[in-house]
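Complex shown without one protein chain; remaining protein chains in place.
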Amino acid sequence: MTTVAASTTDPRAAAELVARHRPGHALEAPFYISQDLFDLDIATVFARHWFFVASEAEIREPGDYLTIDIGDYSVIVLRDDDEEVAAFHNVCRHRGARLLNEDRGAVGNLVCSYHQWTYATDGSLLTAGLQAPGFDKSCFGLKRVHARSVDGLVFICLAADPPADFDDVAGLVTPYLAAHQLRHTKVAAQEDLVEQGNWKLVMENNRECYHCEGGHPELTCTFFPTYGYAPDAIPKRLQPAHTRYLEAQAALERACEQRGLPHAPIEELSGRPTAFRVQREALDGAGESYTRDGSAASRRLLGELDSPRLGRLSVHYQPNSWFHFLADHAITFSVIPLAADRTLVRTTWLVHEDAVEGVDYDLATLTDVWHQTNHQDSTFVARAQAGVRSPAYVPGPYSPTETHVDAFVTWYLERLQEALG
Amino acid sequence: MTTVAASTTDPRAAAELVARHRPGHALEAPFYISQDLFDLDIATVFARHWFFVASEAEIREPGDYLTIDIGDYSVIVLRDDDEEVAAFHNVCRHRGARLLNEDRGAVGNLVCSYHQWTYATDGSLLTAGLQAPGFDKSCFGLKRVHARSVDGLVFICLAADPPADFDDVAGLVTPYLAAHQLRHTKVAAQEDLVEQGNWKLVMENNRECYHCEGGHPELTCTFFPTYGYAPDAIPKRLQPAHTRYLEAQAALERACEQRGLPHAPIEELSGRPTAFRVQREALDGAGESYTRDGSAASRRLLGELDSPRLGRLSVHYQPNSWFHFLADHAITFSVIPLAADRTLVRTTWLVHEDAVEGVDYDLATLTDVWHQTNHQDSTFVARAQAGVRSPAYVPGPYSPTETHVDAFVTWYLERLQEALG
Partner (left out) sequence: MTTVAASTTDPRAAAELVARHRPGHALEAPFYISQDLFDLDIATVFARHWFFVASEAEIREPGDYLTIDIGDYSVIVLRDDDEEVAAFHNVCRHRGARLLNEDRGAVGNLVCSYHQWTYATDGSLLTAGLQAPGFDKSCFGLKRVHARSVDGLVFICLAADPPADFDDVAGLVTPYLAAHQLRHTKVAAQEDLVEQGNWKLVMENNRECYHCEGGHPELTCTFFPTYGYAPDAIPKRLQPAHTRYLEAQAALERACEQRGLPHAPIEELSGRPTAFRVQREALDGAGESYTRDGSAASRRLLGELDSPRLGRLSVHYQPNSWFHFLADHAITFSVIPLAADRTLVRTTWLVHEDAVEGVDYDLATLTDVWHQTNHQDSTFVARAQAGVRSPAYVPGPYSPTETHVDAFVTWYLERLQEALG
């Protein structure tokens, strides 16, 4: 994207790759290893769609900010002086210096360290040293990036005209989130993991549990091993787990209905720009939270919830995130492409804003299952990346337990088709 | 090779470079530094020819395996359940994960860690979890790579149709190797050295001893300094060494004839796909082995050999290896390109399978000369790579002592010509 020469991304070659995709099969190698396709992913997927970057709990006070680097972009996400979430390109309007150079912090105004150009939290240029007559400060405010908070989850969109269907999705998902009151949470822990694979391998890995039984001993303490199977395709050896799941799910649904909590799945993982899936599902074991025995990790429940036994409310969002909301805590995951073969996965554990570490929750217990699971997934992603590079790689068929992988791939190819015309 | 855009390797530009090569002179810079030509080397030289990867001593038991990465390929070389050497692409047929992730090891079946697809050592798919009706396991065996053992030396070929002349070469070389009984050796030591230069600079460096006198004090204890000189071009100062060589060579030939060991040189280093040179030559000093004084490094001789004083049987093989077989041990060298400017050189010291370390041989003595020599060569290769990058570099003429370098370069250009048509 940064070359003087005509862009090396040949749209016809990309369109041909998209066109020859074999339905129900994995993507061909160039989608995972080509620099051209990585540039195309940034330009067509990340620069045109809403993606998740943080929860409001990370920027609680006016002036609190974090910076997000994506492709060649750098974006400031902050709470402005009106206490609203806002986002700006992290580029001084003078000679282009990066304005804020820490991952996160708090500022009064936004002051460029180079020549002290100073911007308010609404992006307007306040002072710029001596300038020639005719210099119009109003022309040099920071360039704004679209930002939206969905009940505490912050999404941004780099496009001039973001996909219009985001509002619909926000409207559909908000009723599920409401009871967890994310705006009254705080960050208990955050973990950044740089995985050695393409961002789509990270997403695909998240979209199936075919690998859970063999790969995630901690997660499968509470994650039913039947996840992803069609009910009529549960293998015999998993029938006892399935029966246990059906009973737990029925109990969960009763509990939700007593409390007016929506629980029915909505699944729109392809066929629209803003694609998602939401569902409240039972957990195995004690059924309360992601711990080894399934019991709650925090005694202080989120919002006004009166029972820890509310399973997991899971949201899967495309292009780049997934979320688990338990009665006692919430976990957000964001996927940020760094290079064709390197991806940042940021995991954030949120607890009630009044929960006290060491009293209400133990940090190691809270983070244990997903810390282990993330690292296991990181190994799988690295092995997938290493393998698909081979000229001998031929995409294999998805099994019936990989329908959400298939849906993600379908959605992704729709995005490219739309962009390539 | 991995780009969506049309390949940036312009065959006409490559063909033009080949065509303008000046006979008797070093190659032009792009052959050593261009990513395009590196990709071409992998595609035309390494992906189409037999190259050496290991000795059978490295995979003695069924299930023993090693993995070889070359270009974007990864290959498993193993001993199968029928005790035959076999090779497979190291790529799961499901979603392409790298199957075996260690450099070497031992397995019963080959199990992909991701979703537990399980293959037998003959590559057939045994189990693949739940699959849709109609899934035919027989279509998803591991993709096989051609593998051949020449009296214990394992070669592989990635091409669908390997060069047919390999059998001839195997037939010519085997009588020389036989007495050393490589299948009854074990690995005493192995050293991987990543050299900071193009693989062809590594090969060229190996193909002349012009640099030995100034650069290899340990090797020249036993390596006659006249190596590579035409008999009528021996410089005066080397005449005493030449006389010593002639006497030693005559004695060696008598010893060989008494024992029925072939010793006459065969040299076919260009003009054919599978190019090689074999010759048994005398060593200086005690004349037995590569040590500082030339005496044997292992008391347990290879095979049924009854004398340590059998010089060195040296095989030079293209594209990627050379071998020295002494009476007391053997050394194999494999050259694996890693990038245009980085190359793996793997050196393996083999001794009789019954030789006991500390009793029959001392490891430091055994490996001393070639360990030092390899590291000296690595410095030369790095300096050559650094120098040829300069736009001021003009290929100079080969001297009469560099005929094997010239032969290697000729063979290499023949390979490109053949591929470029």
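When the chains are written out, they are named A and B in that same order, and each has its own residue count from 1.
Basically, contacts are C-beta pairs under 8 Å (C-beta built on N, C-alpha and C of every residue); 3 or more make two chains touch, one makes a residue touch a chain.
Since we're looking at a predicted model, the values are computed, not measured.
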item: Residue, one of B:33, B:266 or B:363, that touches the chain absent here; value: B:33
item: Residue of A:25, A:94 or A:183 in touch with the missing chain, whole complex considered; value: A:94
item: Hidden partner chain, residues of subunit A it touches; value: 1-6, 8, 47, 71-74, 89-99, 101, 113-116, 128-132, 135, 140, 143
item: Subunit B residues touching the omitted chain (full complex); value: 8-10, 13-14, 17, 26, 29-30, 33-37, 40, 204, 210-211, 214-215, 229, 233, 235, 379-380, 383-384, 386-397, 399-401
